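Notes for the one structure printed next.
Yeah, one chain of the complex is gone here, protein chain that is, but the others are all in their spots.
== chain A ==
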């Protein structure tokens, strides 16, 4: 009987060890959150300073750095895919959430001349909110959900403000939904 008990305990230990070993590493992709977070936050602030403090009309050129980051991210995930030896449900869920996010983001950029930048920016913030709250649910990481909610609130406020303030709110939204959770992910698992 004692032997049987020990074996049962061993079995439970093995199951628990394997679940831990195959768990999604939360800190795995934090570099991507940080890269986009800092890039968008800094670009929005530079855009604001150049256009609304220094009066430079071509300030929006600052956003042309985004496609470059898009290429860097594509290379990062292509390399990661090559090294990947396991497919998990978490990875699949995250891939589809962020694929949807990117497709809607590109669609918004395409239709932006129709609805003006002032109309599009709040939707960007809603979009950050949807993606980060969904991700938070999948990886069980609360700071991302909190960041997502703050981002949505920024979007609501932005809808009532002039474009120059929307830039500052966009910066705040991305710092709360990408940058802060990105740093906190380092110590989480």
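Quick note on the criterion: a contact is a pair of C-beta atoms (placed from the backbone, for glycine too) under 8 Å apart; a residue touches a chain by one contact, two chains touch by 3 or more; residues count from 1.
By our rule, contacts and distances are computed from a predicted model.
Considering only "Transcriptional regulator", "ABC transporter permease subunit", "Multisubunit potassium/proton antiporter PhaG subunit" or "Iron complex transport system ATP-binding protein", the record for the omitted chain gives "Transcriptional regulator", by its UniProt protein name.
Residues of chain A in contact with the chain left out of this view: 4-5, 7-8, 10-12, 14-15, 17-19, 21-23, 85-89, 92.
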